[in-house]
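The complex is shown incomplete by one protein chain, all other protein chains being positioned as in the whole.
For reference, chains read A, B and C in written order, and residue numbers begin at 1 within each chain.
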C-alpha cells in the first residue's frame, strides 16, 4: 500500500476549504503579508516585465523626468538659459523642456547654455540624475538579458494509459528555450484532502525513471499505478472526493547559463485524461535528422 | 545520553570569559586583524550600504570632485576658460565649478570652452575620471541590485512546548523576501561553557525534520528533548550555569537568483520561553487562499 | 556480458534511418520547432558571435541608425538644424547625417543645433535610443567577456591499444583554455542501431578511471575491452553493421569562473583507429618544468 509522504513544506492543517496548491502558472496559492521590502524588489519587477512594457516605462520615465526638470528651468526663468527665450511662453517652455533633454542625456549641444547659479545648479543635478539613470538602465538591460529564463513546457494534460501489464499515469515535458538543460530530475507527489478534517495528505508517486541526462527532446514521465501507487484501487469518484492534485518538482542544470533550475507544476484531477495515450512528438525526417515539434507535446488520442 | 559534537570551526579552548558566539545580527563575535585589504572591500562596503547613504555618498563625491577640479581650473586661471571670467571672483569661481560639472558629466555645452594646454589637459583628465567614475557607479548599482539578498526571519524567541508525549524546543523561520527558496535545511548545535575550564563544548541537537522542500510559509523546527538531547534532565539553573547558546545553520537554494544561500542565527538562554507554544501564522481565507502574515511569526502564548 | 544501459534522454524508437547523435561540434542532431522565442535569444546570438562579426554588426547598426535619423532630419528640413544648410542638397544631407551622429553618441558639439519642435523631438528620441543602445552594448560586451567558455579539446581519434593483458579503447582530452578546471569526470556510452527495428540501444562503457582531480595536462580516458564491454567479442564488421557511435559526457568545475561546465562529444566508428597508441603529449624539459603541447594531443602511432 502507498505510504503517506511527509509534507514538503506546504502545511497540513487547514480548518477551511483551500484552493489548489500550485496554480497553472507555477505559483503557490499563498498570499504573503508584511514581507520585507527593498529597492531590489523594484529591480526584480523591472527585470521580469515584458519588453514592450519595459520600453514604454522607460519612455514614460524619460518624458516625465524632462517634464519635471523643464518645468523647474521655466520656473527659475528661461532668461537664465542663454538663447532660450522665444516668441511665446509656450515656445520658451518647449525650449526649457528640450534644454532639459540635452542635459539629461548629456548631449549638451550648447545652443542653450545655463547661466547664473540656480540654472547651473539644477543642470548639474540633472546631469547626475541622467548618468545614474542610464547606469541603472544598463544594469536593468543586462539583468534582463542574463537572468535565468528556463521555461519548461508541460503537456496540458496528464493521461492514464495502459502500460505493459498495468496502467500508468503519464505526462510529458520539454525545454521550451534553446539553452542546454542536462541532468534533469522529476519528483511527483499526490495531495489528497481528507474529507473529515479538511487536512492535506501527501503521497509520493514512484516513477519508472525519475531522471534523464540529456533533454533535447520531450521526456515522458511515467508513474505506474501499482500497489505502491496512491491511485491504486481508487475509483475516479473517490479521487474526486479527495480533491486529488498532483504536484511536480522539476530540477535540471542549465548548461548555457551554468545554473541549477527548478520548476514546479501541478495537474488537478480534471486535467488528467483517462484511457488516452500521447502521440509521438518527434520523429526522424528522410535525411535522418530528428524533428521535434514542441506544439505536438500536448497531443494525445483517446483509446 | 547526548554525545559531544565536534567543534564546527569556532574553537574550544579559551582561557578567559567569552561573549555569545553569534550576535543577533548573524555575525560572529570575532575581531579579525591584519586581514588582506583590497579595493574590492570598498566595493563590498558600497554594495552593502543602505540606499539613502549610498546616494548621499554619490552626491557628496560628485560635489567634492567638482570642487577639486573647479578649484584647479580657477588656480590655472579662469581666463583659460573662454567666457568664464565674470563680474566678481566668486562668480568666476562658480563658473569654473560649473565648467567642471559640464566636463565631468561630459555634457559639455560649450558655453565655456578650455583654451591653452593646462586647462585642456586638466579637462581631458577630468572627462576620463568622469567616465570611469560613472562606469564604477554602473557596476555598483548593478552589484547592489543583483547581489544575493536572502533575509531569513527567525522568530524572536524559541519556545519549549509539550510535544506528543514529551517536550520539545521549537523555533520558526520564514523567507522575508519574495524570492523562491527551496530545498531548505536547518542544523542546530547547543554550546555549553565548561565551568572549570571555560572551554566551549558543542552538542548536536536532533531535529524531528531537518529539511523541507518548499518554503512559501513558515517552518517550525522541532527539537524533541529526549534522552539524546543535550537539554535532557537539565534544569533551567544548570543550563544557565553552562551559559547555554543554541547555534542554527540554515541552508537553502534561492531559485530566483540560482544561488545556494546560508544563514546563521543563535538563541541565548534568555531568548527561550519555557512552557509556551507558537500561535498559527497562516490560515486559509474564505476564498481558499492561504494567508501568511510574517509579523505573526513571533507570536506565542504561555501555557 | 555487457548490460543495456538506459536511454540518456535521446530516444530509442525511430522508424527511419537516423544520423549520428552528436555532431563533431558537440551539438545534437535534433531540429526543434515551435520553441519559445524571446529577445534573450538575440542576446544569446550576439554573445556567441565571433568578435569580428560582432564589431562589424555594431558598425553596420551604427551606420544604419544614423542613416535613418539623418534622413528623418533631412525630411523634416535641414533649415531646422541651425548651420546645417550647405551649398548643395548632398552637403546638407551629410550635415543632417553627422548631426545624427553627434546626437546618437551624445557628443553634441553644438556646431549644428536643432530648433523647432519636430527637430528637437526627433533629437530627444535619438539621444535616448543612443544611450539605451550603448547600455545594451555594455551588457553585450560584458556578457561576451564573462560567459563560461570552457573549450575541451578531444583527440581527433580514439585508439584501440593493447592494455596490460587485454585491449582497451582510449581517447585523450585537455583543457584548451587557461582557466583552471578541476574535479573532472567523464562518462561514456556506446550506441548501437538495431538492424531489424532501427531502434537505438545504449550501453555503458566502464572506465579504468572516470575522474581526475586536477586537469592541467591531458587526460587519457581508458575503457578496457573486457567481458563487461559492449565491444567484447565483436568484430569490426559487426560494429559497422551496428552503426556504432560512442557518446562522451564531460563534467568539470571551472574554478576561474566558479561554474560547473559540461561538454559532450562523440566518436563514430571511422574515427576509431585500431591497433594504435597515443604518443606522449607532455614531458619535462631540462629545467624540470613540464611542457605540455596541446597540438600533440592528436598524435598516435600505428602498432
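Here, a residue touches a chain if its C-beta (ideal position, glycine included) is under 8 Å from a C-beta of that chain, and two chains touch if they have at least 3 such contacts.
As the structure is a prediction and not an experimental result, all values here were calculated from the model.
Q: Please pick, from B:166, B:195, B:262 or B:287, the residue that touches the omitted chain in the full complex.
A: B:262
Q: Which of C:28, C:43, C:142 or C:171 touches the chain that is not shown?
A: That would be C:142, which touches the missing chain.
Q: Out of B:41, B:208 or B:301, which residue would touch the omitted chain in the full complex?
A: The one listed residue touching the chain not shown is B:41.
Q: I need the residue numbers on subunit A that touch the omitted chain, in ascending order.
A: Missing-chain contacts on subunit A: residues 106, 108-110, 138.
Q: Determine and list the subunit C residues touching the chain excluded from the picture.
A: 51, 58-59, 62, 66, 94, 98, 101-102, 105-111, 134, 137-138, 141-142, 144-146, 149, 151, 153, 176-180, 182, 184, 209, 212-217, 219, 253, 255-256, 258, 282-295
Q: Which parts of subunit B face the unshown chain closely enough to count as touching?
A: Considering the whole complex, subunit B reaches the absent chain at 6-11, 14-19, 28-36, 38-41, 43-44, 82, 102-103, 106-110, 112-115, 117, 120, 123-124, 127-128, 130-132, 135-136, 138-140, 142-143, 148, 249, 257, 259-262, 264.
The criterion applied here is as follows: only the chains that are shown with their structure count from here on.
Q: Going by C-alpha centres, which chain is most central here?
A: Going by the distance between chain centres and the overall C-alpha centre, it is A.
Q: Cα superposition of subunit A onto subunit B: how big is the rotation, rounded to the nearest 5°?
A: About 90 degrees, rounded to the nearest 5.
Q: Round to the nearest whole Å and give the separation of the Cα centres of subunit A and subunit B.
A: Inter-chain centre distance comes to 27 Å.
Q: Could you grab the centroid distance between subunit B and subunit C? Build each centroid from C-alpha atoms only and quote it in angstrom.
A: About 38 Å, centre to centre.
Q: Which subunit C residues touch at least two other chains?
A: Residue numbers touching two or more other chains: 106, 108-110, 138.
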